[in-house]
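A protein chain is absent from this complex, but the other protein chains hold their places.
Chain IDs A and B follow the sequence of writing; residue 1 opens each chain.
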Amino acid sequence: MEAGFLASLPAQELVFFINRGLLAGLIIGSVYALGAVGVTLIFGILRFAHFAHGDMMTIGAFVALVCVALFTGGESIAGLPAAFVLMPIAMAVTALAAIGIDRGFYAPLRRAKVRPVVIVMSSIGVMLMMQGLVRLFAGTGTWQLEAGGAKTIYRLPLLGRDVILTQPQALLIGFTALAAIALHFFLTRSRMGKAMRAVSDNPDLARVSGISIDSVVRATWAIAGALAAAAGTLLALDVTLKPDLAFNIILPIFAAAIVGGIGQPYGAMAGGMLVGFTETFAVFNWSVLLRPLQPWLPDFIDIPNRIAFVPTEYKIVVPFFILIAVLIWRPTGIFKGRVVK
Amino acid sequence: MSTLPRREIALFAGLAVLVALVFASMGAAYGTRMMVEASCYAIIGLGLTIQWGYAGLFNVGVMGFIALAAFVSLFVTYPVNGAFWDSDMPGQLGHALLAIAIGAAAVYAASQTHRLGLPKKWRTLLTLIVLAIAYLWAQSIFDPATAQVERGAGWVGGLGLPVWLGWVAGGAAAGALGWAMGRITLGLRADYMAIATLGISEIVKAFLKNADWLTRGTLTVSPIPWPVPTPQELGFVTSRAAYLSVTALLIVVIFVLLQRAWHSPWGRMMRAIRDNEVSAAAMGKDINRRRLEIFVLGNVLIGIGGAALVTFTSIFDPSAFVPLNHTFLIWVMVILGGAGNNLGTLFGVVLVYIIWTMSEPAALFLFGQIAQWGDALFDWKAPADFATRALQMRVFVIGLTITLVLRFAPNGLLPEKPVKYE
Partner (left out) sequence: MALLDMSDIHAGYGGANILNGVAIAIDAHEIGVIVGPNGAGKSTTLKALFGLLTVSQGTILLDGKDITNRAPEALVRDGLSFVPQEFNVFPTLSVEENLEMGAFIRRDDFRHLIDKVYGFFPPLKDKRRQAAGELSGGQRQMVAMGRALMTEPKLLLLDEPTAGLSPRYMGEIFERIIEINAAGVGILMVEQNARQALALAHRGFVLAGGRNRFTGTGAELLADPDVAKSFLGGGE
């Protein structure tokens, strides 16, 4: 009985769906989730939209690239990509850089009690500075983070076809899951994590209670910077390191943060997955799944070669559409964040 | 009689000297080109400054409004494409547009079913399903129609109407888009408008780049019709000077109208809203309506300036629209000059634009020298793409300027002067 049932399942279509749909969505969703968590923490505690976040991801990836060049010259370490093993260094460097940038550019503006939107403007200035610097030193072309050649590919046989997952992709998904758990424990069990939630809730009361706002701000930048570096490095490992990785990713990340509710880290992760999956399934070629049905359909209905909601060139429309939809119907997001003016 | 505005005179005199230097060193043709482009940026800058200075709105999508207006202007003014209109393609395209309209109406109807008593959850589900079906159906009619246009006639061409009408239409289109964006994002945090406008500008650019049937996409369109005789007819300097007189006239008209509006009762109300929102709201002024008006007006100006700018370059290339040149550069101009101060904005535009244009040869020269010294002193070979990297220095400098000005001179070089009641 079993063999007959399994044989009747459309194996090729199912595996295609898993590879190009579920896994692809999970992969890009993880990148968005890691970026969106940082953005939402900054939104919640520092109360501004950190436009330079995408470039922080690029810088993280770039530092990883430099580390790889310095330490191993591209070879893998213990069977893992060198960039991944050295990623903690990139995360630490980016965390420190984030704290330094805040101290140099944003803290003075906060002290001068400017309108929040002025800080956003300043972050755009910082974004441009980072962009210029990275391209100045790295050029405007693309770079390979794993110069050692082909990536390790895991194949899981399913119903006669292979579910394909590359090693960098597996590392990305694994890291994101770990980060989510670590973040949860940090926010709910540690003193600084609770203090961050407190400042996000009510910064005036936090001050009155004696909580050191400076420490909380530093911790926020450190976490946001570290996660951004990880997201950038892992994304660059999966595809290549392009200097404009940053600009294209700002919109999906912000959409994810807003969908999940400003200041809600769990919401940001959920939002990242939502944006990732929606984007993937919007450009997904559904005709591959529908083609097996062709024999059962009347002759005049011809399933075209490609049925997708959105052509691949217009992929960017998807996160934008999600953003606009949320702003129109539920600006506080799924998890009820803040819409403070 | 009040004292002479010494600061303004000094700064503008300095600016005039700078302009003269450019003319002297680079020649009249180069100089006039630079001034025309600066004048177009000035119109755009005025639009942006009233959005930021009068209403405190943060528009990060200027590039999109410029691109849209430039396209609409192109469509209105470019000569008619006989191959398109003589065939049955307009009819097909019309069918496709009708399909889209019907689909939109169906979605709207589905979204209103709650008035018939349908519970909210079902209404949302129904709307989404109708949206998906309408979308796929309209797409199935639209795609073949546009594909055929590309195959048969290349693209739809233009309407062959006068240039001034094109610019007006461009401004109107930008204003309409601004209305839509404003309606959605005004009343929420200022950052949301920033994100949304950034997003829409990328989408507009992506659309214009890929809709070959409408814009020829990366194949570009040229030459774009001019409001004055072209360089081919009159020579570079004369025709550009003529163009400059058109844009300069526009600036004067816009400037005078803005100054009068700012000093009128309407302007007083806008100032009241901006300076003390809480009291203004308590007095019953519909703040967001007013800000929407300013936002739309600002985008109309941005559109007109954008249309003028792209028309001047005489080529419509969607890939040439870059956020750096068409959004952030203008922000620097506005912040440096003094947001909300129209005169300050004009100053900022010209100053920054001169520095911007001169910075390209300067950066290349500087980096060329560095490469030479490096080779001579340290035996260091510059990478092959050193020249392109040199231009990235400009990106860094623009970013640095934004942060420095916000930090140390947040009101710009010519801050807005409080209106005195004599």
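Of note:
Here is the rule we go by: a contact is a pair of C-beta atoms (placed from the backbone, for glycine too) under 8 Å apart; a residue touches a chain by one contact, two chains touch by 3 or more.
Just so you know, these numbers come straight off a predicted model, no measurement behind them.
Judged over the whole assembly, touch between the missing chain and the shown ones holds for A. Checked against the full complex, the one of A:205, A:239 or A:297 touching the unshown chain is A:205.
Among A:110, A:151 or A:194, the one in contact with the hidden chain is A:194. Although one chain is not shown, part of subunit A still touches it, namely residues 191, 194-195, 197-198, 201-202, 204-212.
The rule is simple: only the chains that are shown with their structure count from here on.
Per-chain Cα centroids separate subunit A from subunit B by 30 Å.
Residues 56, 58, 60, 132, 135-136, 184-185, 187-192, 194-196, 198-200, 202-203, 206-207, 209-210, 323-324, 328, 331, 335, 383, 385, 388-389, 392-403, 406-407, 410 of subunit B are the ones that touch subunit A when the two sit in their complex.
Interface residues of subunit A, counted against subunit B in their complex, comprise 43, 48-49, 51, 105, 108-109, 112, 114-118, 120-122, 124-133, 135-136, 139-141, 247, 250-251, 254, 258, 307, 309, 311, 313-314, 316-317, 319-320, 323-324, 327-328, 331, 339-341.
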